[in-house]
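The complex appears here minus one protein chain, its other protein chains still in place.
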Amino acid sequence: MSNNEYLFAAYAATWIIHIVYLGTIVSRYSRLKREIEELKKPAVRS
Amino acid sequence: MLFFSLLVVVVFSFSFDPSAEESRQIAGGLVWVAFLFAAVVALNQTWAREIRNQVLDAYRVSPAPANSLFMAKTLGNFIFVSVLEALMTPLFIAFYRLRALGPAWELMVVAVLGTWALVVNGTFFAAMSLRTRSREIMLPLLLFPISIPAILAMVQATTAILNGEGARFWIVLLATYDLVFTTVCLLLFETVLNAE
Partner (left out) sequence: MKRAFPILGVLTAILLSYALYQALVGAPTEQTMGDVQRIFYYHVPSAWTAFILFFVNFGASVFYLTKRRPAADIVALVSAEVGVVFCTVVLVTGPIWARPVWGIWWTWDMRLTSTLVLWLIYVSYLFLRRFSSSGQTPTLAAALAVLGALCVPFVYFSIWFFRTQHPQPVMGGGGSIDPRMLHVLLINWLAFSCFAFLVCWSRYRLESLQREVDQAHALESLLGARGSAR
């Protein structure tokens, strides 16, 4: 029944949207962690 | 602005060329979209002079209540936009051969309430957008979503009156909307003015 394709599409779309959003959180978090590592390094005195 | 109103009406006329019967169905929507467009153009400039002359900084320091500034601005904008509407309306009536089946004074009530709804929120959001990036796009971006119930009411009321149907629900909704949002904008304007 082709209607089941719509069912699958709806559930897939839901999880794709959530995973994409979580992905942005995770990538921003790791970028931030790297920045913090940079900040923690002793500052170069010029 | 006179020429601008004419341009708006003419451009809309090219987009929609309905018969007299059809025009009564869609004229409500057309007219209000045109008015909304004109209002946004007017509102974008509303605080321009104040910014140029650093009036807002002076106002923050003065003891005068912020909401009187807001009321004054809003009334000024209301008058200005109403003038634009008054210029555009005869053109619309002529180009679309409009004739109201319902009482015309009710159309005036809808025009006043609807314009006020757009102007009160528009003035408020224009003040909010002052120090944002892309100021000109920020105003419609903020104004349109929140105005949707009011716009729906204005359009439906106008269409109903043009077609001789009852518009009481929409008029009451619009009046309530005006009351609520005018009050809240007045209450919050001081906060927005001093936001930093």
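When the chains are written out, they are named A and B in that same order, and each has its own residue count from 1.
We take it that contacts are C-beta pairs under 8 Å (C-beta built on N, C-alpha and C of every residue); 3 or more make two chains touch, one makes a residue touch a chain.
Not measured: the values here are computed from a predicted model.
Of the candidate positions B:V9, B:V81, B:A153 or B:L186, contact with the unshown chain belongs to B:A153.
Listed by residue number, the positions of chain B touching the unshown chain are 121, 124, 128, 131-134, 138, 141-142, 144-146, 148-150, 152-153, 156, 169-170, 173, 176-177, 180-181, 184-185, 188, 191-192, 195-196. Residues of chain A in touch with the missing chain: 1-4, 6-7, 9-11, 13-14, 17-18, 21-22, 25, 28-29, 32, 35-36, 39, 43, 46.
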